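These notes concern the structure reproduced below.
As you look at this complex, bear in mind that one protein chain is not there, while each of the others sits in place.
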Amino acid sequence: MATIAPGATAGDVTEAPSAPGPGSVRRREILEWIGVHTLAVTALLFFVLPFVFVLLTSVMSDQQTLTTDLWPRTWEWHNFVDVWHTAGFATWWRNTIVYATAGTLLTLVSSIPVAYALAHFRFRGRNLAMMVVVATMMLPPQVVIVPMYLFWAKQLHLSGTLWPLIIPLAFGDAFSIFLLRQFLLTVPKEYVEAAKVDGCGDLRALIRVVLPMSRPAIAAVALFQFFYLWNDYFGPQIYTSENPAAWTLSYGLGSFKSAHHTDWNLTMAATLLVMAPVIVVFFLAQKAFIEGVTLTGVKG
Amino acid sequence: MSAARHHRRLAAASAAVVLALTASACTGSSGGASDDPNAKTTITFWHGWSAPSEIKAIDENIKAFEKKHSNITVKAVSNITDDKINQALRAGGPKAPDVVSSFTTDNVGEFCTSGAFVDLAPFMKKSGIDPAQTFPSAQLDYTQFEGNQCSLPLLSDAYGLYYNKKMFAAAGISAPPKTLSEFDADAVKLTKSSGDSYAQLGFMPDYHGYESTITHFASQFDATYFDDNGKSTVADDPGLTAAYVWQKGLVDKLGGYRKLEKYRTTFGDEFGDKNPFMTGQVAMAIDGEWRGGMIDASSSPVDYGVAPFPVPDDRAAEYGKGYTSGTIVGIAHTSQKQNAAWEFVKFLTTDTDAVVSFSNAIHNVPSTKAALASDKVDPNPAFQTFLKIAQNPHSSTTPASPNGGAYQLTLQNVGYAYESGKNTDLSGALEKAAKQIDTDVAQAQ
Partner (left out) sequence: MTQAVTGTRGRSVQRPRTRAARRRRDRLRNLGFLSPWLAGTGLFFLYPLLATGYFSFTHYDGFTTPRWTGLRNWVFVTHDYPFFWPAMRNTLWLVLVVVTLRVVFGLAVAMLVLRLKRGGGLVRTLYYAPYLAPPVAATIAFVFLLNPGTGPVNVVLGHLGLPQPGWFNDPTWSKPSLTLLALWGVGDLMVIFMASLLNVPREQYEAASLDGAGALGRFRFVTVPHIRPILVFAAITGVIETMQYYTQPLIAGQVASGQIGGSGQQTEPGYPDGSTLTLPQLVYNLGFQRFDIGAACVIALVLFAFSMLFAAVLLRRGTGLLGED
């Protein structure tokens, strides 16, 4: 698992010293430098400009939003406050935090033992179990949504709440199980054996020895799950649409423009308010994030 | 125990569970009309109104009801779409609504046949209400399906022409157009191009343009959609075809589909303050009677006039008619408090004072004979125009069908393809649409 330290010079990944004549080398290096940096700046514009324009529009006045002006004439910072006070926004915020936090905690508690078992226990059907994990990981939620909705709504009358989304996480989340298991495979058996010699049962060994060693992986999995739940649209759309008091930020934002008959300025302000927490947390937890991403892909 | 036997028992157990869960998922719970209407209770009322003025109006209506029936508290939920109604009615349970209202008459067919709404005839009989005496026949018609009166009208809508008086004067137009050829000419006169867009557009004919839908237009052409056997007639109906052809002609006269569509993307929300008619982006619009109230309540500078929407030249004698529809209200089959719910529905739909004051507040057409005749109805001439349109004998609505408004979507899709020029074979498209509509109806049964 390779960690990428910021600024690590891998500048000559595909580059090698050679070529005849110091003059032409110099010129070629300068041209390459210019080329690379031009491309980098162009790409930077592509990735960053959308945020910039969203911000500029979010502070425009009502009059200005439907015009083709690019730069705000007045800076209506109160738009953000207006959006916050729009019916439901604070509720959506609260619901999303509850959903993402409770969901993440439940996921961790339920997925870690399963991942551990799949990594370290030998039993018949282990490969089958792993295949089922991968299969459920790749399963679009729409495949099973219809009977599941009927079950939660008609049997348990829990539609209009977030419970149908939170409760299943107490039974493990396939993606988290997969990631954790991949990581736990790399924990040498000797640690576990040593703990067992000391008299620990498997559960104790897991909790006291393996978990402390797995902090980066657990942090990465927690972050992934948190943001997956924060960004979830389909789940809340199906289960909470009939009860605005249970809406989350994603679903509320999707309905924001139509429900409040607003213009683009307020809609962009709302969009920023929904994007911002994720980006802020990312900046604070960059290393864990990137480590987690490499955990998923570099295998194989 | 051997592995094989273990697996077989596991399989059998899970199959049993699946069957049990699936079977019990199927039967819904049903309520009953056995509650005491005089007991203290709370009922839930879902409605589709969302503008602040409308919500204020319905809340006042509710307060008036609660004063008369102090034992019943009404909890109202606003901005409910038909999807949510459908979901909640199927789920049932304590959070499901008792009384539901919808802006569309389309789903009445589905609500009645599926039993989602209860038949209100027994309730009316118990309360001594004769529906034929109380409600205009058109309103009664679109709230029932195949003899089952599962809903009642809660105010009606009529569509007409809104026009910007100042722009009319500037273009030298002295009176609103009465025929469609006059209308087309006026629309062109009122259109001012500006580069590859418009400084002012006479009328937005595109089918995505809010209330510019094929069913609203086709009403002027006396289009029919189903025959007596429930089979679709859209392939042969001359009125419907003429409507599509007229609209396409107007699209071309005003600058073509692409230019119009691009202009349409600069419009604000239909029900917000930036409605294109209210900002002066279009000079004329087809809209419902509620629009006047919205303009009055807003800061829009538009000095608006109202008239019936023009009719085809060969139907000039029918001028004064328009497309009508209305809000419907019904009692959910899953409600445990149907008697209390009926008291509320009865108040909303038949109490003349309630109907008139609600109608004045949200500028909708009153839906009872008594209310229409009342002298308390808003005398605003624009509003009175719509009352006349609603009561015009030639005015029509779109019929209900067992699968809701699906056929209207099919016809809109024909429109989208035809107005953009993607499909130039209109009769072929309508034949396909007729087959599609019939298949969809069959599939829904």
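To keep things simple, chains are lettered A and B as they appear, and every chain counts its residues starting from 1.
Please note the rule applied: a residue touches a chain if its C-beta (ideal position, glycine included) is under 8 Å from a C-beta of that chain, and two chains touch if they have at least 3 such contacts.
Here the structure is a predicted model, which is why all the values come from computation and not from measurement.
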item: Omitted chain - touching chains that are shown; value: A, B
item: Identified contact with the non-displayed chain, of B:Lys95, B:Lys166 or B:His208; value: B:His208
item: Given B:Arg90, B:Lys165, B:Lys192 or B:Lys253, the one touching the chain that is not displayed; value: B:Arg90
item: Residue ranges of chain A at the interface with the undisplayed chain; value: 1-2, 4-16, 18, 36-37, 39-40, 43-44, 46-48, 50-51, 53-54, 57, 65-68, 70, 110-111, 113-114, 116-121, 123, 127, 129-132, 134-151, 168, 170-172, 177, 181-182, 185, 189, 197-199, 202-203, 227, 230-231, 233-234, 237-238, 249-251, 253-254, 257-258, 261, 264, 267-268, 271-272, 274-275, 278-279, 282-283, 286, 290, 293-294, 296-300
item: Those residues of chain B which, in the complete complex, touch the missing chain; value: 14, 17-18, 21-22, 25-28, 47-50, 79-83, 86-87, 89-90, 102-104, 106, 114-116, 197, 208, 210, 258, 261-267, 269-271, 403-406, 408-409, 412-413, 416-417, 420, 422, 436, 439-440, 443-445
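Methods note: only the chains that are shown with their structure count from here on.
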item: Contacting residues of chain B [partner chain A, same complex]; value: 3, 21-22, 24-25, 28-29, 50-51, 77, 79-80, 83-84, 87-88, 90-95, 266-274, 279
item: Chain A residues within the chain B interface of the complex; value: 62, 66, 124, 147, 150-151, 153-155, 157, 159-160, 241-244, 257-259, 261-263
